[in-house]
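Input: one structure, supplied below.
Missing here: one protein chain of the complex. Every other protein chain is in place.
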Amino acid sequence: MTPILIALTIGIPWLGAIIVWLMGDRREDLTHWVSILFSIGAAITSVLLLPNASQETALTIPIGGDFGDFTFVADGLGIFLSVIAAVIGSLAVIFSKSYMKGEGSLGRYYAFVLFFIGAMVGLVLSSNLLLIFLFWEITALCSYALISFHNDDPKAVKGGIKALIITSIGGVGLMVGALIVYAYTGSYDINNFLANYSTIPGNILALLAFGFLIAAAAKSAQFPFQTWLPDAMEAPSPISALIHAATMVNAGVYLLARFYPAFKDVPYWSEAVMIVGALSALLAAVMALVSNDLKRVLAYSTVSQLGYMVYAIGTGSVYASQFHLFSHSIFKALLFLSAGAVIHSIGTRNMLEMGGVGKKHPLVKWVFIIGALALAGLPILNGFWSKELILESGLKNGPLWLYIVMVFVAGLTALYTIRCVWLVFFGEPRSDYHAHAIGWEMIAALLPLAGAALVSWLAAGRFSVLLGEKSLPFHAIEPLPYKEMMHEILSLPTLVVMAVITAAILLWVFRKKLEGLINGLKSIRWAAENSFGFEAINNAIVKVTQSTAEALRVTQTGILNWNVFGILASVILLLAILVLGA
Amino acid sequence: MNLPIPLVVLITILCLAGIGLYCLLITRNLIKVVIALQLIVKGAVLAFILAGNMTGQLNLAQSMALTVIVADTIVAVVGLALAVQIRLKTGSLDIKSLSSLKR
Amino acid sequence: MVYVLIGVGILVCALLAILTRRLLLSAAWLALTSALVALMTYLLGAPHIAVIELSVGAGLVTVLFVFAINIAGEDITPLKSLIPKPLAVGSIVLAGGLALFLILRAAGVLNLTPLTNLESAILWEERYLDLLLQIVLIFSGVLGVIGLLANGKHTPDVEEQS
Partner (left out) sequence: MTSNFLFSSLLLLPFLAAPIVYMLGRSTARNGNVLGISLTRALTVFFLLVEGCLLYLVVKQALSSGGTYLLIGDEPLVFDGIGLILACVVLFLGLMVTLFSIDYMSNEKGEEKFYALLLATIGSIIGLGMSYDLFNLWLWFEAMAISTYLLVAFYNDEPPSLEAGVKYLVQSAVGSALVMFGIAMMFSQTGSTTLTDLWQMTSSEAPLAKIAGVLLIVGFGVKTALVPLHTWLPDAHSQAPSGISAMLSGVVIEAGLVAMLRAISMFGKVDFNWGAILIGFGCLNILVGNLMALRQTQVKRLLAYSSLAHVGYMLLGFGFGMAFGRFEGAAGGFFHLLTHSMMKGLAFLAAGSLLFTLHLSKQEHVPLTLDDLNGASRKYPVAAFALGLAVLGLGGIPPMAGFMSKWQVLVAGVKAENTLMLIVVIFAALNSILSLGYYAPLVNRMYRHEPSTAVEQGNKMPGLMIIPLVILSIAIVVIGIWPSSVQFLTEQAGLSLLYTFFY
């Protein structure tokens, strides 16, 4: 049963992708409906996989040669992520029906969305590193194609290529890691590697560990690769919700979680992971605070929240990181989709031109607030529980100063969230926008997510069983019923965090009286608006490469004599090697 | 001055090839280019005969040298035809005027 | 000694062939080089090649050059070379020197087999495949020349000559 379900969960969306691509734009309504049908099909099969979770290899396709066996394992971690991908994917597709109405190239749009869903499911269900890398690259390709979907806009094209290249650079880390695993253990299989990692020499294992960290950082937009995610916001909003908030960016965290047991003893690795996570969380939160673009605020907050997850893995709590990933996927998809609804209705992404949208779209206002409160980590929403779990673990297993940073970031999160909600939904309109109606498909996608953001934390116990017993054989994850979780969380440190969050909210409320203080932080504001110089570094690298390429073109003189000289020069070179070498 | 014969031939071959290559480097006339190629090939013919002589396989060397002559005569013919055609189309045999393809 | 003389002769002719400004003279010097090379191959014990080199290298190829030069015309305007001459000379000398050094270091003193058994062997002995392939070469070459000169105003009988 499991193998069939796995094949279906990957195959249905891919088949849908081919069909939708071939259908093209001939019949718009049909294209919408076919895509919805296929995405829901994938969602159903992925949910059906849930009861079948097991650590055993479910499906093996022998490829032979240096490609190993393509193996799939439907374990708890994989199934949980594939359910997120397929279910949120189908909600995003449903949302798109209204959002993309009347756009051209719908076939291409839906084909890549469905292709992405299948690839994401494949990525998390596969246990062959080559296959993981393959799906990893396909998700990057889809992300690129969808970011630059409006490819008459140079900004979209640039953002897409930036995302593709940065995530692919991270991919090199994964690729080298996969190759090392194969070269030293003779197989691409993850569980085989986790059982035998101690046979790999220490320095090679370190290379592997840090290679995977680079891969994860690039894919999950962590420090120092975070710059691509904000620029990826040129994508249509459902894509931002699906790929750049709920699924693909989690792949990095997933990778670290999978391989944590092998790497935890590598010197400085855990510390590096924690620092990467904390730095990303901090920098992105500050940038979110000063940005005026609604989607960019959400993108920075995604980077920041992913930083929490990475930090959690560094502290050794894989469970907390995955639980936060679960919560985050829900509330961030909710936030992005409702932001998409607002943007679609108003026609701008600039929050300074909004204001008072809540009066026009009360429903969107309320679901956005639910998502925002979950993001801010207020009880009893799902974000509260998972963030507290991470902070508990950080206090217990990590250095104190990083814990303090993370608590501070929690405060910042509350601050930028409330600022965002305020600017968009409250006050008076700051420009004479015209609010268009919102389609029922959008509502249909938003409501389930809002509901889930309220109650998904109740599944914590089940979730811990799923991760602990039915997956991750080399991880130590104890079942954690939610009563126990409550007990663990409702303790003194949590009150500290709550105090910080309350202070942040008060800071916002009394912002007029604190202008002196805010002015004092102008230099930080300036640095944050310039993304702390990372954008400049990126541009410099691009510029150097391009000018080198341009300079090199001079060597193609087009003159025959110089061409012959090239031949002579290489003869001399090789003869000189002979003289010197022998 | 009593140089061994093979050495003399060897130096002749090397110089012949060198002169040919030198011409390829500095000439700007397409027909001169073909002449230079011919010079290099003459060196190769000599090299084959010398090699055959040194190993006592002269017959083999002769057949190979003959093949070389035939092959490179054909190359020369095609090269000349190209040069003629270029002259007819562009009115020049200068290599510098023949560098529209670059970068 | 004879070899030295011929060798020097070859090199002088070759140099003249590339240094002469007039193309026709160049071709003539090339023919003379070819003749001297033929003489050397004869001395080295390859009479067949000597004959063929003389007829093809000094004869046929020269005729072709004359034809081509007739059509293309003499461009005798002195042109400055595109590569700095010292660089050209330097790299040629360097390459030749390296090659000579390596060859001499590798082979030590070169030996000749005494030229005793100059049998009148059949050419192509045991190399039929090469012979067959030459037909292919000629075929391709002829097609090439026809193709290149297809629209030319003066279509000389170049292809028949080959």
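When the chains are written out, they are named A, B and C in that same order, and each has its own residue count from 1.
By our rule, contacts are C-beta pairs under 8 Å (C-beta built on N, C-alpha and C of every residue); 3 or more make two chains touch, one makes a residue touch a chain.
Note that this is a predicted model, so its numbers are computed, not measured.
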Positions on subunit C contacted by the hidden chain, ascending: 99, 102-103, 105-107, 124-130, 133-137, 139-141, 143-144, 146-151
In subunit B, positions touching the absent partner: 17, 21, 24, 30, 33, 37, 40-41, 43-44, 47-48, 50-52, 54-57, 60-61, 64, 67-68, 71-72, 74-75, 78-79, 82-83, 85-86, 89-90, 98-101
Subunit A residues that touch the omitted chain in the full complex: 24, 63-67, 104-105, 108, 130, 134-135, 137-138, 141, 144, 148, 151-152, 157, 160-161, 164-165, 168-169, 171-172, 175-176, 179-180, 182-183, 207, 545-546, 548-550, 552-553, 556-558, 560, 562-564, 566-567, 569-571, 573-575, 577-578, 582
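Throughout what follows, only the chains that are shown with their structure count from here on.
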Chain pair, A-B or B-C, that carries the greater number of C-beta contacts: B-C
Whole-Å gap separating subunit A and subunit C, where each centre is the average of the chain's CA atoms: 68
Euclidean distance of C-alpha centroids - subunit A vs subunit B, Å: 63
Approximate Å spacing (C-alpha centroids) for the pair subunit B, subunit C: 5
In subunit C, residues with contacts to at least two other chains: 81-83, 88, 91-92, 95, 99
Junction residues of subunit A, two or more chains touched: 559, 561, 565, 568
Residue ranges of subunit A in contact with subunit C within the complex: 559, 561-562, 565, 568-569, 571-572, 575-576, 578-579
For the subunit B and subunit A complex, residues of the former touching the latter: 21, 24-28, 33, 95-96, 98-103
Residues of subunit C defined as touching subunit B within the complex: 1, 3-4, 6-7, 10-11, 14-15, 17-18, 23, 26-27, 30, 33-34, 37, 40-41, 44-46, 48-49, 52-53, 56-57, 60-61, 64-65, 67-69, 71-73, 75, 79, 81-83, 85, 88-89, 91-93, 95-96, 99-100, 103, 109-113, 115, 121-127, 130, 133-134, 137-138, 140-141, 144-145, 148-149, 152-154, 158-159, 161-162
